[in-house]
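Only one protein chain is missing; all other protein chains are in place.
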Amino acid sequence: MADVPALGKDLTALEHLTAGQLRLILDTAEPFKEVSERQIKKVPALRGRTIVNLFFEASTRTRISFEFAEKRLSADTVSIASSGSSVSKGETLVDTARNLEAMRIDMVVIRHHASGSAEFLGNRIRSNVINAGDGKHEHPTQGLLDILTLRDKFGRIEGLKVAICGDVLHSRVARSNIWGLTKLGAEVAVCGPASLLPRNVEELGVTVIPRIEDAIAWADALNVLRLQLERMQSGFIPSLREYNRVFGLTVDRLERAPKDLVIMHPGPMNRGVEIDSGVADGPHSVILPQVTNGVAVRMAVLYLLAGGSPDWSQQGGGEA
Amino acid sequence: MPSRTQLLDDRAIARALARMASEIVERARGTEQLVIVGVQRRGVELAARLKRLIDDAERSGVAFGKLDITLYRDDLQAIGPRPRVGVTELPDLDGRTVVIVDDVLYTGRTIRAALDECADFGRPRRILLCVLIDRGGRELPIQADIVGTTISTAPGDRVDVLVRELDGRDAVEVARDG
Partner (left out) sequence: MRPLLLKGGRVIDPSRNADDVADVLLEDGRIAAVGRNVGTPDGAEVLDVQGRVVAPGLVDVHVHLREPGQEDLETIATGSASAVAGGFTSICAMPNTDPVCDNQGVVGFVIAQAQRAAKARVYPIGAVTLGQKGQQLAEFGELVGAGAVAVSDDGKPVATAHMMRTALEYARTFGIPVADHCEDMSLATGGAMHEGIVSTRMGLKGIPAAAEEVMVARDILLAELTGGHVHLCHMSTRGSVELIRRAKERGIRVTAEACPHHFSLTHEACVGYNTNAKMNPPLREAEDVDAIREGLKDGTIDCVATDHAPHHYDAKEREFDDAPNGIIGLETALGLSITELVGRGLLTLPQLLYRMSTAPARIFNLPAGTLATGAPADLVVIDPGVKWTVQPETFLSKSRNTPFAGRELTGRAELTIVRGQVAFRRTP
């Protein structure tokens, strides 16, 4: 492992990680899966560390997943949920950052509606910063848990054909997946209405498959993205009904798949829009294992970054 | 100029392990409630050999487990940014006699972590510590019950236990600075 560069203070994006660093995180997640199967789901590794979950966007599942990850590492955790509109929030992100640093918080997990906000925070405080989703930019732990789930199923990532289906334009989950999968050697395609795919998406190293039927015929695994209601309201697609009819992952379409496709979804699902219940609850779906892996991946990330947490007893702060 | 001395060769290790295996059975008063648990990584290989020796001698199938203590260490910063966490797999420990097996006993911190971890898995009736080498230098009040060899070392020394399964050969060596 000597040639794997250290992860650094923060995890804000998968875009800049090396394949070696990605594998380090995935490999470290394995023993943490075992911890979650024990009766006493706790190890003392992060005992006494203070972690704040700063969630400016409503999110139950990601926040709880992080909370469990933190508690299972014996850390002290506080969650702050705040309604995020930049008009309604009283305090600027800069002031929030300074307050956290003044309270000697060891790690901050942040979810925020502005792309770049995790990096913004990370550049201004000494605490470790973990991006739990910043605007449309990245959701690194989601990307990692998706990849871990694929690795569990297929034993490898290299050469795997993964199609990311849906609103890629607005999706931070898609971006993180694209970076992680391409770096580990997977073949990645995106599939969705052209109005919901970035114009230059091929420059990220992915191919475009316009129709869902072709994506199903090509892929080993599909990662189905949630379609948000406002896309229809802001004119990107005409209606949810049409989206389901043309792009929805239905039981019929899945039946015509040439292989046993693995189906993933980052959640929460819009049943009947991007994915039908028959598929979500069916034998090909790994949606629930994704959730289990989520806690393990987040434990791994917290554990690896904590090795480089700031030492508040020293003036001048952190050390690698 | 660092120097390297061999303390035990493969035959000496085999002899020590044979004696330690029968001591374990003696102290545990049989194999019924016995669980042999190796501490990652070389402790696991030694523990596996002890189990085989015991099973051959007693015609038993002694319970076996592996323990990785990385997540229980008290020095997170020292293990650095790229820790390697190994597999932990333990059978039921409640009411059993657990023998923790490790290659070298030094400061005692590894064993303290192993004890904490066992406690998270159940409540053994009794825990014994079995090590191939006791090199002194304890920082905690921990003692080994079954010992292969006791040696005395200086703080700058390094004691390496090499095992066939991981290192290609069996040996115990001491590396000394200057």
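Lettered A and B in written order, each chain numbered from 1.
Definition applied: a contact is a pair of C-beta atoms (placed from the backbone, for glycine too) under 8 Å apart; a residue touches a chain by one contact, two chains touch by 3 or more.
Because the structure is a prediction, the values reported are computed rather than measured.
For the chain that is not shown, the touched chains among those present are A, taking the whole complex.
Across A:Arg63, A:Arg111 or A:His137, the residue that sits in touch with the chain not pictured is A:His137. Only one of the listed residues, A:Ile80, A:Leu204 or A:Ala257, touches the absent chain: A:Leu204. From the options A:Phe66, A:Phe120 or A:Phe247, the residue with contact to the chain not on display is A:Phe120. Considering A:Leu93, A:Cys191 or A:Val301, the position touching the chain not shown turns out to be A:Leu93 (whole complex). One chain is missing from the display, and on chain A it is touched by residues 15, 86, 92-94, 112, 114-117, 119-120, 134-138, 172, 175, 198-201, 203-204.
Just so it is clear, only the chains that are shown with their structure count from here on.
Rounded to a whole number, the gap between the C-alpha centres of chain A and chain B is 40 angstrom. Taken in their complex, chain B has these residues touching chain A: 68, 70-73, 76-77, 79-89, 116-117, 120-122. For chain A in complex with chain B, the touching residues are 1, 4, 6-7, 24, 28, 30-32, 34-35, 38-40, 42-46, 73, 303-304, 306-309, 311, 319-320.
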